[in-house]
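Next up is a structure, given as structure tokens.
Then we have chain A:
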Amino acid sequence: MTTGFVFAITGGALFALGAAGIVLIGDLMRRILAFNLMGSGAFLVLVGLAQRYDVADPVPHAMVLTGIVVAVAATALALALVRKLHALTGEIELPDDADE
Partner candidate 1 sequence: MNEPLIDPLVWLILLPLAWATLAFVLGPGRGGWLAIAGLVAQCWLAFNLAQQVSAGVAVVHAVGGWGAPLGIDLAVDGLSAAMLLLTQTVALPLAIYARSYFKASDPAGAGFWPLTGFLIAGMNALFVSADLFNLYVTLELVGLAAVGLVAAGGGAQQVAAALRYLFATLVGSGAYLLGVALIYGVYGTVSIATLLPLVTNEVPRLVWIASALIVSGLILKTALFPFHFWLPPAHGGAPAPVSALLSALVVKASFYLILRLWLGPLQSVLPAFGWLLALLGAAAIFWGSWQAIRAVKLKRLIAYSTVAQLGYLFLIFPLLAAPAALQAAVMQAFAHGLAKAGMFAAAGVLIKATGQDTVAGLAGAVERLPVTMFAFALSGITLMGLPPSSGFLAKWQIIQAALAQGHWIIVVVVLAGGLLAAVYVFRVLRLGFLSTPENVTFTPVSRVLEWSAFALAAASVLLGLRGVELIQLLGART
Partner candidate 2 sequence: MTSYELVPLAVLASSLLPGLIIFALPDGWVGVRTSLNVFAAIGKLGLVALLLDGVAAGENYGVRYAVLPGLELSLQADALGMLFITLSAVLWLFTTLYAIGYLEDKPRRSRFFGFFNLCVTATMGISMAANLFTFFVFYELLTLSTFPLVVHRGTDKAMKGGTIYLAYTLLGGTALLTGIVWLHHLLGHTEFAHAGIAAALGPEYAGQLKIIFLLLITGLGVKTAMVPLHGWLPQAMVAPAPVSALLHAVAVVKAGAFGIVRIVYEVYGVEFAQSLELLLPLAIFASVTIVWGSLRALFQDDLKKRLAFSTVSQVSYIVLGVALFGPIGTIGGLVHLVHQGIMKITLFFCAGNYAETLGIHKVSEMDGAGRRMPLTTLAFSIGALGMMGAPLTAGAVSKAWLIDGALAASMDWAVWVLWTSSLLNAAYFLPILWRAWFRPVPVAWPEEHIPRHGWRETAWLLLLPPLVTAAATLAAGTLSDSDVTPLAWAKLIAEREYVGRSVP
């Protein structure tokens, strides 16, 4: 088992943990953390699986960098929204959705 593969397996596990967190956790701050965990998992898989040769493959590195930028942006947006929700309702959990 190569190091890359270990990274990939770990990445898969992190992804699953993060995804489960987003679905199951009500607290929005922890949900945002879970999302970041999920994203990191995907990046680990991307880099880890590509390490089949001795030479590092630059393409996934470039992709992960891009991915991190996207994740940062998404996190910022999520935080801004949670702040706004907190300011409006005093809660950091999602209210029930109602059609009235």
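How were these candidates chosen? In short, all candidates are chains of the complex that A comes from, given by their letters.
Some observations on this one:
FYI, contacts are C-beta pairs under 8 Å (C-beta built on N, C-alpha and C of every residue); 3 or more make two chains touch, one makes a residue touch a chain; residues count from 1.
Every value quoted in this text rests on a predicted model; they were computed, and no experiment measured them.
Candidate 1 is the one that touches chain A in this complex, out of the options 1 or 2.
The residues of chain A lying in touch with candidate 1 in their complex are 8, 11-12, 15, 18-19, 22-23, 28, 31, 35, 38-39, 41-43, 45-46, 48-50, 57, 59-60, 63, 66-67, 70, 73-74, 77-78, 81-82, 84-85, 88-89, 94-95, 97, 99-100.
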